[in-house]
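Note that one protein chain of the assembly has been removed; the remaining protein chains are unaltered in position.
Per-chain residue numbering starts at 1, and chain names A and B are given in the order in which the chains are listed.
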Amino acid sequence: MGALTNLGINLNFLITQIIHFLILMWLLKKFVYTPVLNLLDERRRRIEEGLKAAELAREEAARQRAELEKQLEEERRQAQARIAEITRQADQLREQILAEARAEAERIIAAAREEAERERERILQEARKQVAELALVIAQKVVGETLDTQKQHQIIQKFLAGEL
Amino acid sequence: MEGLASGLAMGLGAIGPGIGVGLVVLGALQGIARNPEVAGEIRTNMILGIAFAEAIAIYALVVALLLKFV
Partner (left out) sequence: MRRLMNPRVIGITLGVLALMAVSAYVLKVPLPAIVLPAEPIACIGGHLEPAEHGLHCASGFPFTNSMAATLVADLTIFLVFFFALRNKKLIPSGLQNAVEAVIEWFYTLVEDIAGKENARTFFPIVMTIFTFALFANWWELVPGMDAFGWIVEKHHGDGWARKELFAGVYTLVKEKGHYTLVPWLRTATTDLNVTIAMALIAVAYVQIAGVRFQGWKYFKKFIRPGYMSGGLMATVLDVFVGFLELISELARIVSFSFRLFGNIFAGTVLLFVMPYLIPLFVPLPFYGLEVFVGMIQAFVFAVLTLVFIVMAIISHGEHEGH
């Protein structure tokens, strides 16, 4: 026992220190380790959740963008179709208008030609009549004899009918 | 004579652990130099190894203290 005393080892002090250490351990466990470890767990959980949420949000955004792009593509396609349709209609209309215009022009030209023909016929008729009359007058003068009016008309008629 | 005895006990007793600690650190440093990625792990184990080697010196210390103070 003397050796231990000289080294300063004393049973009472030893027991005091053991009790002290156990109390310290209990206090630290209760007030420090458990709350801090829980806090660390809580933080880890939160961070994991945050990461997961961010991942979800990113996926959602990607999904939405894909959808949007699809929509856009669809609309573009529709617009293309409508443009094609309208172009087709316009072409058709133009064709139609052109055709109508052409027909109209043809009709006008035909009418004009007919008119001109008729006029020429009429003028020719007139000229022929006048020529016949003139020829009769000349013939009268030349022949010196006057045909009666009735005979005259007969001759003109014959002339006009192409018999003379 | 007690002073001499305790001095000798501690001094001679520290030779072996001194060499041992040196060897432990030698190995650990070579390990770290070759493979620096595991430096942390090697360092922890090195400290433990040093502690075990040092235990021998501690027995010498106990003897020296007993000689000196008892």
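Following the convention adopted for this analysis, a residue touches a chain if its C-beta (ideal position, glycine included) is under 8 Å from a C-beta of that chain, and two chains touch if they have at least 3 such contacts.
These numbers were taken from a predicted model, which means no experiment stands behind them.
Of the candidate positions A:Ile9, A:Ala90 or A:Ala116, contact with the hidden chain is made by A:Ile9.
Of A:Arg46, A:Arg94 or A:His153, it is A:Arg46 that touches the chain left out of the display. Residues of chain A that touch the chain left out of view are 5-10, 12-14, 16-18, 20-22, 24-25, 28-29, 31-33, 35-37, 39-40, 42-43, 46.
Summarising the interface, chain B meets the missing chain with residues 44, 47-48, 50-51, 54-55, 58-59, 61-62, 65, 69.
Keep in mind that, in the parts below, only the chains that are shown with their structure count from here on.
Distance between chain A and chain B, defined via averaged C-alpha coordinates, is recorded as 88 Å.
Listing the residues of chain A that touch chain B in their complex gives 2-3, 6-7. The residues of chain B lying in touch with chain A in their complex are 65-66, 69-70.
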